[in-house]
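Removed from the display is one protein chain of the complex; every other protein chain stays in position.
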Amino acid sequence: MIKKSMWYSILTIASVGFIVLAMGFYQAIMVTTAVNPQPPAKAPLTPVPVGSTKLSSKTANSFQLLILGDSIAKGTGDEKGQGFSSYLPESFKNDTSKEILVNNAGIDGLESLGLLEQLQTKRLDKTISDADFILVSIGGNDVKSILSLNDLAKEDQFKLRQDSYLANLKQTLKVLRTANPNAIVIFLGLYNPYEIVSNVENTRLLNTWNYNTQQLVEEDGKGIFIPTHDLLKFNIGRYIAKDGLHPNSAGYQALSNRISKSIETIVTGL
Amino acid sequence: MKLFSLIENEVIKMIAKKRLMFVLAILIVLISVFAYGQNQTLIRTKAQLSQRLGITATNDWRKLAGQQLIDMKNRLDSPYMDQKSQASTRVRMEQLQYNLDNNINPLEQSAAKFTTKFMEQSIFLFLPLLIIMLAADMVSGESSSGTIKLLLVRNVPRWKILLSKYLTLIILEVMVVIFAFVLSALISGFFFGFGGWLAPVATGFKVLAGKLDSSSVLNVPQWQYSLMVYSLAFFVSFVVGSISLMISILVKSTAASIGIIMSTLVAGNFISYFLSDWKITRYMFMVNLRLTDYLSGSFQPIEGMNMIFSITVLLGWAIAAVVISFVYFTKQDILA
Partner (left out) sequence: MSNTAVLELTDLWKTIKGKEIVKGVNLTLYPSQIFGFLGPNGAGKTTTIRMIVGLIKPTKGSVTICGHSVAHDFVKALSNVGCIIESPDMYKYLTGMENLLQFAAMDKTISQQRIKDVVEMVGLQHRVNDKVSTYSLGMRQRLGIAQAIMSKPKLLILDEPTNGLDPAGMTEFRNLIRKLAYEEGMTVFVSSHLLLEIQQMCDVVSIIKQGSVIKTINVQDILHDDRIEWQVDDPENAIALLKKHWNIEAVQLKKNTISANLSQNPLDKINELFIREGIALTYCSTKQNTLEDLFLDLTEGDEIV
């Protein structure tokens, strides 16, 4: 009868199924517990940040620039692949004949917390203590997602993000100063790449962010805040890259000029 | 062997009672509804994205993915990169590369994705419900209809009869899991296409010192991941089935058994949220049902809980349930 033949098919399917599932079960356990022999981690590459030289020690005829932070620190968006690492030393050449050594530890997408953690690994301590100038670009990724929210959520989220960002920033400055009490910290302000579609509200928030950042930087005796918003506001077409977010070559050059102008006296004095 | 005939008897009874068909019908209806719902969500999300960013962002994914790949490569190359994140970055890169190579928009659904997701969502409540419907009736149904009298007055020892029912239950559990897989893949395939089985999925998350550890994360093909998910689902079915059978034997009423177990399961959700500090919470079986979360790394590590722990706890419950069932069933007086 039908029922009996159903029983036989059920028995077969179930037996096969049981074996298959048992194998899967074993795998699931292995994957979540056993210490897997991992594919050997890639051999650590000798760091070759684009367009700069790194010497192991500072001499009397050179000074060191350390660049920390997000994609802008790194130089993303520059169609020539140069970024601050090249243009800033270029700008410095006007004020000094010394050699400028650059270390770039920028990481795309880095947020303030990530920067703090990066510093806390202590792997950069030597580099920090050797630095004469430390350029920091951070915060853009912290604030990025808020701007697209609707107005109701924006205010609250902004406050939240800003508070944690400022706390991270404070801590970061502390860590830097502990490793190097003397270097000049150059902090880049945020700009609004979406200037075209922006509104008063967003600008107000941007200004608030920059203002509070500036306050903190000023508390550190040897820090300087470099605004970028005003420089780029009407020059989006000229200074912003095709991705609509990062500066392009011209943009990085313009910013580098502004920076070097702000500290030219210090540079000459070194 | 007599046990074989006994199991045959039990399976035939199950088929005739149409319980199995009923469970399959529920599966079909629910999967269809979910697949349809997912589809609608997908359509809506795509529309929203286009609207918000002013560009057809959905089709521009290639540029974005390419950019992300380059960023990640640079991160990996950077000596200042945190060791721990290396593995997860590499895994993510493999996935992006796969999408680019096979021209798969990461937004899109696939039969493979849906099948896996469906079971991940069902494993802790919906799946147990189906199992309970099969298990709760096996003994209490015979008690209340009186057929147990004829079943036990045979020249077959009581424990063998219970064993045949138990093994039948296991067979049915395998069937339910297999059918869930097949039906998900088929039905969602009509909506999303039947592919996606080779796409890489991240797994290999471990729990170290109570925290999520991603240092040995790796990619496995979707079919393998799905197999693991469904085998964990079977294990959960096995445990829930054993416990249901025990309750069915103790309580002798199908309705009451189902009620008891369902409330326990639902309570489990509350307990894991509200009482996560209690030491004893970890040892409750309902709190340990989300085994697939360990695979996907999306769990809230409560102290001391990891895959081995959960499996051990569940196994302990199952064994205890089986022992209690057998002892009680063989010793009890059938008065009704």
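Going in written order, the chains are labelled A and B, and every chain counts its residues from 1.
In the analysis below, contacts are C-beta pairs under 8 Å (C-beta built on N, C-alpha and C of every residue); 3 or more make two chains touch, one makes a residue touch a chain.
Predicted model only: the values in this text are computed from it and were never measured.
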Study note, to complete from the structure: In the full complex, the chain left out is in contact with B
Check your understanding: Which residue from B:5, B:121 or B:312 sits in contact with the chain not drawn here?
Key -> B:5
Revision key, fill the gap. Touch assignment to the omitted chain, from B:101, B:277 or B:333, lands on B:333
**Study point:** Residue in contact with the excluded chain [from B:152, B:167, B:186 or B:271]
**Key:** B:152
Revision key, fill the gap. It is residues of chain B that touch the chain not shown, namely 2, 5-6, 8-9, 12-13, 16-18, 145-147, 149-150, 152-157, 331, 333-335
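By our rule, only the chains that are shown with their structure count from here on.
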Exercise for review: Just give me the whole-number Å value for how far the CA centre of chain A lies from that of chain B.
Suggested key: 40
Check your understanding: Which of the residues in chain A come into contact with chain B in the complex?
Key -> 3-4, 6-7, 10-11, 13-14, 17-18, 20-25, 27-29, 31-33, 35-36, 38, 41-42, 44-45, 47, 71, 74, 76, 105, 107-109, 117-118, 121, 123-124, 148, 243
Point to revise | Parts of chain B lying in touch with chain A, wherever the complex brings them together | key: 8, 11-12, 15-16, 52, 67, 71, 74-82, 86-87, 170-171, 174-175, 177-178, 203-206, 216, 218, 220, 224, 227-232, 234-235, 291, 294-295, 306-308, 311
